[in-house]
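As you look at this complex, bear in mind that one protein chain is not there, while each of the others sits in place.
Going by the order they are written in, the chains are A, B and C; count residues from 1 in each one.
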Amino acid sequence: MHAFFLVAATVLALNIVASSVRILRGPTTRDRTTAMLLLSTTGAAVLVLLAEVASSPALRDTALALVALSAVIVAARISAERAPR
Amino acid sequence: MILDVLTVLLVTAGCLFVTAGTVGLLRFGDLLQRLHALTKADNLGLGLIVLGLVLQTSNPAVAVKLVLLWVLALLAAATNSALLARDAELTGEHR
Amino acid sequence: MSWETVLDVLLATSVLGVAVATLFAPRRTSSVMLFLVLGLLLVLVWTRLGAPDVALAEAAIASGVTGALLVSALTRRSAAGSAETPRGGWRSAAAELAVAGTGGVLLGGVLVGAARDGLRPDRLGDLALDVDGVVDQPVTTVLLDLRALDTLLEVAVLAAAVLAALAVHREGESSIGIRSDTRPVLVSFVRLTTPVVLLLTGWFLVAGSSRPGGAFQAGAVLAGAALLLLLTGRKDLVPTGRWLRPAVVLGLAVFLAAAVLTRLVEGGWLDLPASWGVAVVLVVETALVVSIAAGLTVLVALSRPRYVDATTSTETLGGAAPSDPPRRQTEELT
Partner (left out) sequence: MTGPELFLALGAVVTLLGAVRLLTTPDSMRRVVALNVTGAGTLLILVSLSATGPGEPDPVLQALALTGIVITISVTGLALVLVRRIEDGDDDD
């Protein structure tokens, strides 16, 4: 089970790296924000898997904090975008 | 044993969905399509992984926390992608 | 080769790649967003290094609130004015990469060699574990019992930074504009998530005594909730105006009061007695959470772009018509 969770975490980590290409390429800020949203979900998935691997419950709290604050980041970004520049 | 098999199946399916979401994010042509890939595939992926892990735990508090995580992620993704899509529609940025 | 090694190597390579991309990305937006990816990868690295405390702090503070700071401070207007691309183009970028890469590899070699030869810092942590702490989580014990002064000074630094930011800002204008966005989707999202986030804050605060967590993590999460409330125009629930500065220094004041109290009663600065020590710790930590959250919220609000006229807009969004004008308003924060 351990090894399986590790493999799953590795696959998801690869996904994170791949998604960062979209952040680099854009083209618009909204595309990048969309990619950020996807990354935080994937990151939370990796963290809960690693929490099982390392049997460290604190990592589940970390996943919660990650999701909660990335929601704040995206909301802050969207409302800043609506501000007239 | 059966639970283990179920967990493996669910987590594998979850990884596949997340990967599908990533491929969509990279390959789809415009913002609205990418949002479509993100909101459905990725959150379903997280949900399946969370479900797989819930089967492994005997502690109800852990199960509740995992499900709470998924609900929070769902809410955030739904809200933010609605806002992103609405603005894109208003400004015609998806063209 | 085990899967652990595969994951470690993958993480290390991607941290390096994303760091380079962050530093050399052609646009400000990509740079900032890639920095957030770097934060996410670092959270995973900390879990691999057996440091869940640092992982939690990274997710909440270093990646979370810093992300909110950077992302909301982003503007495109100034990006058009100042140099967007490195001065010398890719040539100088390559030179910088080569210099930093060579130096980094050399330094890394020295550090790894030193660590192998046992020239590492003494295990101060062993000393820390020997001391009878009021709380039994090693890192919190270190932070609270042995390095209470350190926590005190951290809070002092944050308070000083916030007061300085307020002073700098007040010089030019008398108020801080934060734009509220009351689209129903966002408002109901905030209404649903705020209780959950408050619960999370309380959990981090209480959890800090037995497992990773603590005032700064809880404060960061609370600041997130405060920001969401401010963004949707609920400034009635967030200390603003004349309560702002007291809220920022509250933690520092309560901490100092606790120090004086323990000096008078127990005879030692922050010498916590076993009987009521836990209560003091909880009171101090709660005050710290409030101050930290207020401070972080102020920093984010102040670094947001000022409310500028639509005429200064340089970014064309395909005829971006401001929708629903009555819903948009500037909220006064100070």
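Here, a residue touches a chain if its C-beta (ideal position, glycine included) is under 8 Å from a C-beta of that chain, and two chains touch if they have at least 3 such contacts.
These numbers were taken from a predicted model, which means no experiment stands behind them.
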For the full complex, contacts between the hidden chain and the displayed ones involve C
Residue touching the undisplayed chain, where the options are C:Ser31, C:Thr194 or C:Thr232: C:Ser31
Applying the definition given at the start, please give the residues of chain C touching the unseen chain. 4-5, 8-9, 12, 15-16, 19-20, 22-24, 28, 31-32, 35, 38-39, 42, 45-46, 48-51, 53-54, 57-58, 61-62, 65-66, 69-70, 73-75, 77-79, 81-84, 86-87, 92, 96-97, 99-101, 103-105, 107-112, 115-116, 118, 120-121, 123-125, 128-129, 138-139, 141-143, 147, 150, 154, 157-158, 160-162, 164-165, 168-169, 172, 216, 296, 299-300, 302-306, 308, 312
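Everything below uses one rule, namely that only the chains that are shown with their structure count from here on.
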Chain A to chain C, mean C-alpha position gap in Å, rounds to 17
Distance-wise, how many Å sit between the C-alpha centres of chain B and chain C, to the nearest whole number? 26
List, in ascending order, every residue of chain C touching at least 2 other chains. 186, 189, 193, 196
Quick check: what residues of chain A touch more than one other chain, meaning two or more? 33, 35, 40, 57, 63-64, 68, 70-71, 75, 78, 82
Where on chain A does chain C make contact in their complex? 3, 6-7, 9-10, 13-14, 16-17, 20, 23-24, 26, 29, 32-33, 35-36, 39-40, 43, 46-47, 50, 54, 56-59, 61-66, 68-73, 75-80, 82-85
For chain A, which residues are in contact with chain B within the complex? 1, 4-5, 8, 11-12, 15, 18-19, 21-22, 28, 30-31, 33-35, 37-38, 40-42, 44-45, 48-49, 52, 57, 60, 63-64, 67-68, 70-71, 74-75, 78, 81-82
For the chain C and chain B complex, residues of the former touching the latter: 183, 185-186, 189, 192-193, 196, 317-321, 323
